[in-house]
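Left out: one protein chain. Kept in place: all the others.
Then we have chain A:
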């Protein structure tokens, strides 16, 4: 279908410290015991997009990601892993690989997207409108643990809420205005020209940008080239394109026209004009065309380009893993309500216990739980709504609720872990009580300690 796919996998993201480390870059962060990148790759594979470019920040991370991909998808996908220096941003990453892009349209997916929205839908909307950029919008996930009574939810509520402000035309197909939450302080500036052209704008605050874009290659490359200070797709490139859609500064070089009308040699100019006139009159004019036609007479002929939006339906699952909260939410959802994403088959008790896992007597594993292979659990344990990785050794009388425990974790007897994330190779000694904590990889929690809402990690040497 002439789409090239770029997966922006990221590297060691700062927001996810202490979960990510040099050993586990963000794309390999396990979500239900699978790297988060695999969710994107599988979604793409379902859509028959098998030639991918995966861009990873940092050489080490790229090596690790490349190693994992080549192991896991050896004969299924054709993946090129490109490493870009850290902190170049999404736009910089694309700039670095721009010369690899050849197809007419580029699909840019963030590697941390866990979603079941088919990327084809975005691509189709993009093609149908002949847009310069199409972005997928999904409703902002309700973050916070499921249990409203827990302390975590109360903390979240105290935080000032930031909305992404997104302006759409009445048909909800075109993007008229976009401002991410961080930029919006108190006031919005909406240019009058766009309001005049469209007549009506719906402003929505419940949508978020899912970091799935379809770009016209020529436009993307041109923008990246002309604006070297653009750092991020979401914060720079997309708002720029949206802002300038009625006074397009991009010299499209007549690309779409020239490409489509390759048969001009057979037809005279006049006929061509008539044909395009017929086609133009037949379609209901979008505000872009109307605006163009109004201003055509004036000496400063305005050119426009279209920025489209594809709004994922509410029934679809679509969340980005860009915060620690999101990480635990996604883990919960993937084995819970969105369990079709995980790709595992659930047992009758609505949980997944690997056959090689060993459970002690009177140990209960509740629904929406996952127990990785080779994990040992002592007696009288209780696991609820949690993911436990591979080869964990868990003592007796341990309570794990709403938590994520990664691989090779040792838990002493009598521990209680709630709402926490415990990374790989962590050793937690006896009678530790953790509540809403994040424990970095390899950390040792001493016996009897009690932590609440802390982030514990080994000191980087």
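Just so we're on the same page, a contact is a pair of C-beta atoms (placed from the backbone, for glycine too) under 8 Å apart; a residue touches a chain by one contact, two chains touch by 3 or more; residues count from 1.
Here, contacts and distances are computed from a predicted model.
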"Phospholipid-transporting ATPase", "TELO2-interacting protein 1 homolog", "Translation initiation factor eIF2B subunit delta" or "Vacuolar protein sorting-associated protein 33A" - which is the UniProt name of the missing chain: "Translation initiation factor eIF2B subunit delta"
Contact with the hidden chain (one of A:11, A:119, A:378 or A:440): A:119
For chain A, residues in touch with the removed chain: 1-3, 46-49, 117-121, 123-125, 127-128, 170, 200, 260, 262-263, 266-267, 271, 274-275, 278-279, 281-285, 293, 310, 313
